[in-house]
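Only a single protein chain was left out; the remaining protein chains are all shown in position.
== subunit A ==
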Amino acid sequence: MTHVMQEGGPPDGAQLARMIVRIAVERDRQAFAALYSHFAPRVTAFLRKSGLPPNMAEEIAQDVMLTVWRKAEQFDPARAGASTWIFTIARNLRIDHLRRVRVATSAEQVEPEEIETAPSGEALMLASERESTVRAALAALSDEQAMVLRLSFFGDKPHSEIARELGLPLGTVKSRVRLALGRLRALLEGET
């Protein structure tokens, strides 16, 4: 049995990706356990930040992990890293959940769609290369811009929530989001 976790410190991206591949190939429950202990608490935190109540965040995180188990063979490390792939699953399940809540309160129930777990990435750029570029760009933003970007990524009503959180007028927030995204774009495209 290979070691699924290295001693000390959380597993890195390559180790996480290997765990998913082992679930796909061998239905390896030890790999699933390691992946679960790394991701379930983070997915829960992430979903809470995106505005879901704690119990719902945990319930959907549980669904995310079961989807990882079921769809592990769809994971393609060349298209997306482990975290990005699991992020897209969490995003899709959150959308399904919010839609069901909305539809249940108005019209008849609609069957949830079979979720598409493939992230948008193509083989244009290797996932690992893309992720390190994005990580470097995020690190190069000013603290304030990185915060504006994080808040607008999580918010359902980005501008008004950021305005409240930072105590700024709405118009100021709109221009700061635009500036932060413009700076991120420049960094991603290799300008400084």
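By definition in this document, a residue touches a chain if its C-beta (ideal position, glycine included) is under 8 Å from a C-beta of that chain, and two chains touch if they have at least 3 such contacts; residues count from 1.
Just so we're on the same page, contacts and distances are computed from a predicted model.
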Query raised in the report: For the complex's missing chain, which UniProt name, "Succinate dehydrogenase hydrophobic membrane anchor subunit", "ABC transporter ATP-binding protein", "Phosphoribosylformylglycinamidine synthase subunit PurQ" or "Putative transcriptional regulator"?
Result: "Putative transcriptional regulator"
Query raised in the report: Tell me, which residues in subunit A touch the chain that this view leaves out?
Result: 29, 32-33, 36-37, 39-46, 48-50, 54, 57-58, 61-62, 65-66, 69-70, 80-88, 90-92, 94-95, 99, 102-103, 106-107, 110-111, 113-114, 119-122, 124-125, 127, 130-131, 133-135, 138, 149-150, 152-156, 158, 177-178, 181-182, 184-185, 188
